[in-house]
Structures are given as structure tokens and as C-alpha cells.
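This is the structure I have questions about; it appears just below.
Heads up, one of the protein chains got dropped from this complex, but the rest are sitting where they should.
Then we have subunit A:
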């Protein structure tokens, strides 16, 4: 009991430290001062009077919402004795797997950079900045040559890495550890061979108790078949009241049974604790300025991803311009870096280059004009901003390490004061990354609001879907939960699929990584994301994946090859999410 109170005290301490110096803090102090100056306030009861008037004027609600938002991101206990990396990820082999994976991604970026002779970052000349500003709202009309770019990685590459994670201390039951050369029989049927703790069906029922069959849900009980006064009208009225109340915990709880479509945008915004005041708009404009100033290689990756995925989708191609406006800004947003303190990932880092002519450290580096030619010439492109680096044409793959890079550049390598994170938000987009934003475009028509809601969604949920971690809601646990649930519900189906050479996770993985975006129809997807937000839990994703397999089991059991399985599960657009989830969780 004492340790619990200690934990609560530490959490309060952390949150207060985080709130210290924020805009809300200044506004609260100003409001408190204003209240205190009123003539009706007496000195003897100053504190209680000010607190009372802050409650009445609505400031207390804003503070509560902000504290609720911070509670989602605060770490449990930052014990000084525990090394930071162990607090982010306690298991050593997971840390190693994530580090290797990150190294692979960086290698891929670096090799793309050297092959295409395009710098990772380039300052835009003034006329290019003006052009981009003019066509800011219609960047989709731009058709840059992206044929040489390839996505850094796709979900199937990530799946390969996850399935190859092994615990060196793991001894499978049937394997013999005396003779190391003997076959190590896997004791897990599926692809994931790590023994992470996954919740049982009983535990899932407890967590998702609101899905029980006695509760009415939006997406099920508000269909046109039912008279609207039974559920739909009540739900709409309740939604209006929740929006007027403006309290995050209430809005989040409301989302558990689904949001009526007309109110979803406001409800999500309140539940996430996202406020878009004029300061937030200014910050957005500031980051837009950063986009205009510097052109990053990551921008081309974003363009490529949007063109490949969202534009090809019948439901989402209309939002292409919004996607650029959100994702380009997202890569410049350094506030996203705070999520790395509670994730097993580390943001990629690089060092600022300095001109070769200046020997000493100069702080006023003039970035060169593009038509200036000096320094050593590079390959055929002759682009001068890259002229300061000598590029070695054929780098052997395994020779890329710190010392080699030092030979190739005149940068301030190793000097921490010149270390920067690349991209500024630390997130390198992969194939399909833009699909995290696309469903939100149906809810928010203003880019600023769309941006802040997406950022909060990413920082709270989506970042766990592409990082190797032992977190109870990380992608590895989600995969393991999918496999173990499917095995316990229908072992025959599972073995049948394995026998025909198609591991179920290979098909379900792309659904999980994208949180079903682009696979379900949009209204069903938004119903699913309602619940993810309402329960604050990503465990619904594997439950839905299992439900889909079970729903199509008769078909799947008759199929005899991999192509047939893929064809059977390729079209999910007719599925209804809520009945499927209920059937798995509560249909005995």
C-alpha cells in the first residue's frame, strides 16, 4: 500500500514538473492573479477563494484535462538506480533486436542517400520557398520524379525481423540443450517465438467488459433496422451533453460504446485532450516555415508513400493535399521526441556539417547558394551543397561505421553539441505510414486541427505498432495475442493454414501494423478507432483479426493453397466490426 502511495506521489511530481512552464501554467497563474485582485476576496481565505473561482470559471476543467492527458504519457517510476535503457525496455534481447533493426533502417537511408546523391537535408533557396508557399494547399498537383525512391521498409520486412527474435535463455520443451547442434523444436506453433505475457480470454473480457451482449453499441444498435428512439436518439443527446461538459475522462469513457458520426470529431478531440488555440496555430505556422526552409529526404519518402498508398485508395485519394500538409509538418515537430523516453526506440542522429575552409568551430555557418561551386567535386551531379562531402562510390555494406563516415565528410562527428536528430521528430516513415492519417481526414477539415489530433493519436497509440518492444501493447505482444487466441478458438483452422504453408500472422500482420486502416471500410474503421481510444488499448486489433479469421473459417478450411487464403481475406470492406468483436469476446 505504501509503495502504491509512493508511486502516486511520484506520478504527481512528474506531471507537475511537466506542466511547469507550459502555456497552461502561465494562463492559470494569470487567472489566479486576476481572481485574487478582486475586491470580494479576503486575505484570510485567499487560497480557497481563488481556487473556488478558478473552478467556477472553467480553468479547473482545463487543468484536469491536461493532467489526464499527461497521465497517459508519464512513466511509472524513474528510478535513478535503473539505467535509462532498461527502463525503456527491460529485456536485453529485445533491446538488441530493436537496435539492429534501427541500424538496418539507417543503413537503408544512408545507402539511398549516397546512391541517389541527394542530401539528407538541404536548405531551399528563396524562390523555391516562395513556390512551395504558393502551392501549399495543392501539393498533390506536384508530380516530382520519385521513381528512384523506394520505401525504407515495408511491414513484411518488419514481420521477418520480429519472427526471428529469440531469447537466448529460452529452452523449448522438446529441444535438447546438451547437444547444441540438435534441432531446436519450436514450442510455439505460430511465427512469434517469444514468451511474452498475453491476456487470457477471461482477462480480455474484463478489460473490454462494455462489449458484453447486454450493452447497446453505436455501429450495431443504431442501424436503420432499429427504431431510432430506442438507442440512437438517446445516444445523440448524451453525446451533446458530453461535448458541452468538455471533460476528457468522460469523453474517453463515452467513446467505448461508439460515437455518433456527427459528434465524433469533437468527442475525439476532447477525449485526447487536444486544444487548438491561437498559440497552437502559431506553432503550426512556425513548423510550416521549417518545411519551407529545409527540404528533407524524408519529404520525398512521404510523397512516395502517399502516392503509392493513399492516392490509390478509392476512399482516400481526395485527401492527398491534406496528407502532405500534415505529414510534412509532422516530420518537423520536435515535441514528438518525448515519446522516445517511454519507447524502446531511439531517434536517428546525425551531425552538422561544417565548411571545409574553416578549421575552427564557427557558429555562423553560411549555407551555400546552389550555384556556388567549391570544395571537392562529387559524382556527376555536381550539386554544390553536397560538394563538401567526398562520396565514396562503392561502399561495402558492412564497412559503414562511425570511422568510415568520418573519413567521408568534414562534419563535426562525435561532438555532441553538433548532434541533431534526423528527421526532427525522430520518426522515419515506412510504406503505409500515411494511412495513419487518412481516416482522420473524414473528421477534420481544417489542417491544423487534423494535425494535432493525428499527432496525439500517433504519440499515444500508433508508435507502438512499428517498434520492437516487450510492452504489453507493443506489436510483438499483439502478434502473439493474435496467434494464441486463434489457436485456442480454432486449433483445427490454425493447423490447416499452417499445413498448406500459410501462417495466419503473415496475413493478419499488415492489418495490425496499420490498425486496419485501408482494409476496413471507413465507417467501420472509425468505429474501431472509437473503441481503441475509449478503452485506451490496442489489444482490440488482434481480437478483431481473430474474429475475421473465424468469420471466414468455412471458406478457409476448404482452401488448399496460399493464394486462395489471401484471396479469401483480401476484401474486408463488407465486414461489420462491432458484431465481430462481440462474437469473439462474449459469445460463448
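As a convention for this text, contacts are C-beta pairs under 8 Å (C-beta built on N, C-alpha and C of every residue); 3 or more make two chains touch, one makes a residue touch a chain; residues count from 1.
The working rule: contacts and distances are computed from a predicted model.
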item	value
Among "Sorting nexin-1", "Protein SHORT-ROOT", "D-2-hydroxyglutarate dehydrogenase" or "Nicolin-1", the UniProt name of the subunit that does not appear here	"Nicolin-1"
Which residue of A:349, A:495 or A:587 touches the chain not shown here	A:349
Contact partner of the left-out chain, one of A:81, A:126 or A:202	A:81
Residue of A:137, A:312 or A:335 touching the missing chain in the full complex	A:335
Residue among A:92, A:116, A:230 or A:558 that touches the chain left out of view	A:92
Hidden-chain contact residue, picked from the options A:211, A:422 or A:451	A:422
Interface with the undisplayed chain - residues on subunit A	2, 17-18, 20-22, 79, 81-82, 86, 90-92, 103, 106-107, 109-110, 113-114, 119-123, 167, 169-173, 177-178, 194-198, 283, 286-287, 290, 294, 332-335, 348-353, 363-365, 367, 385, 388-389, 400-402, 405, 408-409, 411, 413, 417-422, 424, 470
